[in-house]
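Apart from one protein chain that is not included, each protein chain of the complex appears where it belongs.
Chain naming follows the written order as A, B and C, and within any one chain the residues start at number 1.
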Amino acid sequence: MEDLKIGVYICNCGTNIAKVVDCDAVVESAASLPGVVVSRPYKYMCSNPGQEMIVQDIKEHGLNRVVVSACSPRMHEPTFRKALQNAGVNPYFLEMANIREQCSWVHEDGAQATEKATSLTRAAVLRVAQHEPLERRSVDMCKNLLVIGAGITGMTAALDLADAGSKVYLVDRADRLGGNVARVDLTAPYLDSARDMMTERMTRVVEHPNIEVLLNSEVEDVSGFVGNFQTTIISKPADGKGTPTKVTHDVGSVIVCTGYKEFDASRITHYGYGKLPNVVTSFEFEKMLRAGRVETKEGKAPQYVAIVHCVGSRNMEFHPYCSRVCCMTALKYAQEVKSAVPGAYVSDIYIDMHAFGKGHEDFYRRSSEVKTLFLMYAKNDYPVIRKAGPKDDCEMLIEVNETLSHETIEIPADMVILMVGMEAREDSGEIARLVNISRDKDGWFIESHPKLDPVATTTDGIYIAGGCQFPKDIPDSVAQARAAAARILGRIAKGKLDIDAVFAEVDEDHCSGCRMCNELCPYTAIEYDAEKKRSHVISALCKACGACVAACPSGAIAARHFTDRQIYAQIEGVLA
Amino acid sequence: MTFEPKIVGFLCNWCSYTGADLAGTSRIHYAPNVRVIRVMCSARIDPTFVLKALTDGADGVLICGCHPGDCHYSEGNYKMMRRYPLLKKLLADYGIEDERVRLEWVSASEGQRFADIVNDMTERVRALGPCSVKTDLATDMAER
Amino acid sequence: MAIRANLKLIEELERYGAQDVSNCYHCGNCSATCPFSSDHSIFPRREMRMLQMGLETKLESSLDPWLCYYCGECSDDCPRDAEPGETMMSLRRWLTARYDWTGISKLFYLSWKAELLAIIIVALLAGAGFLAAGFLLGGGDISVYNGENAFLPAGESWYGLPTGTGVHLFDWILAGVLVFFLSTNCMRMWWKTMGRDKSVKVPPHLYIAKIFSLPWNFMSQARYAKCDRKRPWAIHLVLMLSYVTMLVLIMFFLERMAAGPGVDWKVHVFGLLATVGLLATTIFAMRGRVKKTESQYKHSHESDWMFLILLVVVASTGFLQFALHRSGLDVAANIAYVVHMMAVVPMLLLEVPFSKWSHLAYRPLAMYFNEVREEAATAAEKSAVPLGAAQAA
Partner (left out) sequence: MRIGVYLCQEGVGDPDAVNLHSIASYAANLPNVEVVRDLGAKPNLMPETLAKEIKTESLDRVVVAGDSPGFFKPAFTTAMAQAGGDPDEVRLASFRAFDASSGIGTARAKSILACAVLGVPFPLAAVPDTTAVHPVTLVVGAGVAGIQAALEIADAGKKVFLLERTGTIGGHMAQFDKTFPTLDCAACILTPKMVAVGQHEHIELMTYSEIETVSGSPGDYTVMVRQKAKRVDADACVACDACAEVCPQRTASEFDNGIAERKAIYMPFPQAVPNAYLIDEASCTYVLSDGKKCGVCAKKCPKECIDLDQKDELVECQVGNIILATGYDVYDATKIERYGYGVFPNVLTALEFERLTNASGPTGGKIVTKTKRYNKRKKADEWVFDTEEGSAPKRVAIIHCVGSRDANHNAYCSRVCCMYSLKFAHLVKEKLPDAECYEFYIDMRAFGKGYEEFAERIRDEGTFVVRGRTAKVMDGDGQMNGDGLMIIRGEDIVSERLVEFPVDMILLAVGLVPAHGSAEIADMLDLSVDSDGWFSELDYNASPTDTERGGVFVCGACQAPKDIPDTVAQASAVAAGVLKSIATGRGLDSRADLSLSDIEARAANLIRV
């Protein structure tokens, strides 16, 4: 390679640096370093004249490396990289020494500060000598999309992408669209018709030219990486007979919206679900509402209806978490019962009333106004439901240790509605393995970051949305669906997928195939090639943290722009 | 004049380096003895970096990463955390005082904390005096 | 042992004037706002709770409703507009009905028509009584104002009774009836609240020790003064004192009241003051209830109106006969007198023992009982529950 021509620029930043650091001294000592052909101070390197100066020097002295000692690289690295680029030098031939935030602004003693600035600059010079030209690369971004799960979340995401012109494969295990929401009649808190909403979504999905709906189908395999997945889908024939058909499609992204499954109420013996005929789950009651038959198994209109919250949620035995939607649904039932059976008395047995969303508190108040009796019980202190005696004017009696009154209360009930919580589907493990994303202790899929990136996962190109990530109500699920869609739309818009020039590489000659790195990578960016017995990095997935580099026993992995040699050089620089 | 120890600091880009910058923007003064080297994640810090620094004449090495749970790469700092005890054991074998190498968590909003850590460490290392390992280790390595 | 909830009780209470009870979400704001609420009796929230759940017996045995003067602060601060103050008010009505063994209270509270009818009948009987007696026995001289003698035969002796004591005697009989009903109901109150309550063991001597709180609270309204809001207390005190003054005057100084035409200041000054007091306060209250100025006036049960109207009529007619007599219009004064009696008799016979008036007995009693009970409780007090003890559970 051609010999080094390094230009070193020491920024005074007005007096910000110069006030403490003797910049000229730094300039001098830098000038004497190997490979340095230019070394100058300037008032404000970031200013246009400052950048212009670099460009000029590159032209005149044919500089091929540049060191700028100024503020934090977090401020102006992009600025100077651009300058180099404009002058036709690879932007990665730049190194900055942070002599403001981490030197002049934090030290008083001029001599010591100057010494520090000098050694930081020296380190930068030695490091930049080791730099390699890096190119930002890009991989193809396939527009097609695979959506696993055709509930409200899946359909919403599918429609967004399909409208934008992507081919969408919408897969569901069930034999119908709509998932759990399709079982619901009205939605809290405005009691809008869920059915109308679903009809609208389903009609558009079915009629959409860009959406291919695959019911009774399962995703068998997803391979490849972001922008370039191959997926195999097996579809059982609708009637159950005949041989399953297998299709493969290329997709650029996958959205997992497999939703949740309801808690099995019979697991809590206190409630006698399955034994007592008129103890029903929320979904069973929903069915009664739709059929217009809010009545006991004996066909009588119930005089007393009781609703029990947190069935399977917020307890030590089953699920510690709150299922987020049950409170509002319970309040909805309280009001619906009053409408269907005007004479009925409703009691609502809860722990905390989670009415946190828009219009929720008002809805809670409305349910109080229709004279619902709210009873509070303590976590893990389950109410007990038992058959009433012949003398009682009701079918069942519920014994509650009521915390607001400190009494043990018996509530009469002819019908009890159990607000069953949500839990991860039993196939979530399988799905997680399929698209290799991780699950938390409760089986919910884990997002890449709850606040930075709630719909992405640690596997780039795989997104999660809706109830499969954690219990969610409809608006939040829809929002997540669209968030995932947006992320994909953004990438499609660019056509290609930019990959940062900084990532890890495996030197296959040195790789021993121990596979230690495979496990280590949080982004599953390292693949093992069984034939070659070597691992290699899928650069598109690598986020350049360098964990694998440090761990590789045979030193076969190099982190671009953070190679051992570069960092060694820096160490020598600061210590020389 | 008093002995001025040389300390090499390896800081993760996302929390600790930002925290160090914050110390600057907030003009919090601290000892000038630490020379910072930026890495993307504390998980990138190869034990050999530490050894290299010590053999090249550093009197101390400071390693900073995001607080547990804060890692930009979700769990890189845990990897460092697991690596650290082994490293310490190794250093102990070389007879390097425990206080010369230190792992700390510094978040992007903890400029003050970073300054305090640097000051504290500088004092401790100064108290220990120069690190003898440079020569010992050099010979030791040469024999291999 | 679990207590059965009665989801229907709330409907019953609504007929006694309870408002929006089910709105309460139990933040505890009202109890903490009320200066009377204490660890021994946390109200009004606990009453709200017992009412929502329909714990009849517990409500029946509660003294708390009588400890509340309805200053209205709890209702104003209530975040859910659940009207705890009005709940306490309605509970007082309900309890009055529960204490009363005749069932008349209940009838009156649930049907204002019945109450009005009863009042009218008794009023007419009273009026008719005078006239009839007058005619049958050859009445007195209506042109002379001398109390009942204007209607009833005067004379040295009348069926062996001393002169001019007919009505006075009647007064005493009325008083007797009144006291009989009231005291029997008070006994029931004691039984329901203290007698059958096994939770606290009350040593009898405590009743003696605390006995003085009874007249003290009755006369002074001292406890009421503890409310953060002073105006309702002041008004209530004036009304109260005026009423008692009148009662005493009528019971013990009737002749001197009726005497005249010269004004006997030693007696009349009290009468006049009391009249002014009664009229001023009742009219203020009526105005308040019409305009709904303060939260304690926001909701008015028929019984509240009955109470005020009757008071105004009694006070005004009483003053009227006095005024007429002093200005020499004796015939008019005599008529006014009868009208006055027509209001007084139903008031004493029906309202005092069976309606809102009865609280002048129940409230001081409740305070007395409460002091006794608290004394007993503190004696038996175990170490207090630590704050946030719930966490332990």
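Keep in mind that, in the parts below, contacts are C-beta pairs under 8 Å (C-beta built on N, C-alpha and C of every residue); 3 or more make two chains touch, one makes a residue touch a chain.
Remember, it's a predicted structure, so these values are computed and weren't measured experimentally.
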Chain not shown, its touching partners among those shown: A, B, C
Contact with the hidden chain (one of A:204, A:249 or A:536): A:204
Among A:55, A:234, A:384 or A:479, residue touching the chain not depicted: A:479
Per the touch definition above, residue among A:489, A:506, A:525 or A:544 touching the missing chain: A:489
Touching residue (missing chain; options A:83, A:113, A:353 or A:373): A:353
Candidates A:9, A:169 or A:470 - the one touching the absent chain: A:470
Interface with the undisplayed chain - residues on subunit B: 14-15, 18, 22, 25-27, 66-67, 69-70, 72, 107-113
Chain not shown, touching residues in subunit C: 25-29, 31-33, 37-39, 42, 45, 76-81, 384-391, 393
Hidden partner chain, residues of subunit A it touches: 13-16, 44, 46-47, 71, 74-75, 78, 160, 163-165, 185-187, 189-197, 199-201, 203-204, 289-294, 314, 320-322, 324, 335-337, 339-342, 352-362, 365, 378, 403-404, 406, 444, 449-455, 469-470, 474-476, 478-487, 489-494
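Everything below uses one rule, namely that only the chains that are shown with their structure count from here on.
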Rounded Å distance between subunit A and subunit C, as computed from the means of their C-alpha atoms: 68
Centre-of-Cα separation between subunit B and subunit A, whole angstrom: 32
For subunit B paired with subunit C, centre-to-centre distance based on mean C-alpha positions, whole Å: 83
Residue numbers of subunit A (touch at least two other chains): none
Contacting residues of subunit B [partner subunit A, same complex]: 4, 6, 8, 17-18, 20-21, 23-25, 27-30, 32, 35-41, 43-49, 52-53, 56-58, 72-76, 79, 83, 115
Subunit A to subunit B touching residues, read off their complex: 72-74, 98, 100-103, 105-109, 112-113, 115-116, 119-120, 123, 448-449, 458, 502, 520, 522, 543-547, 549-551, 559, 562, 564, 567-568, 570-572, 574-575
For the subunit A and subunit C complex, residues of the former touching the latter: 304, 345, 347, 353, 364-365, 368-369, 371-376, 378, 381, 399, 402-405, 407-412
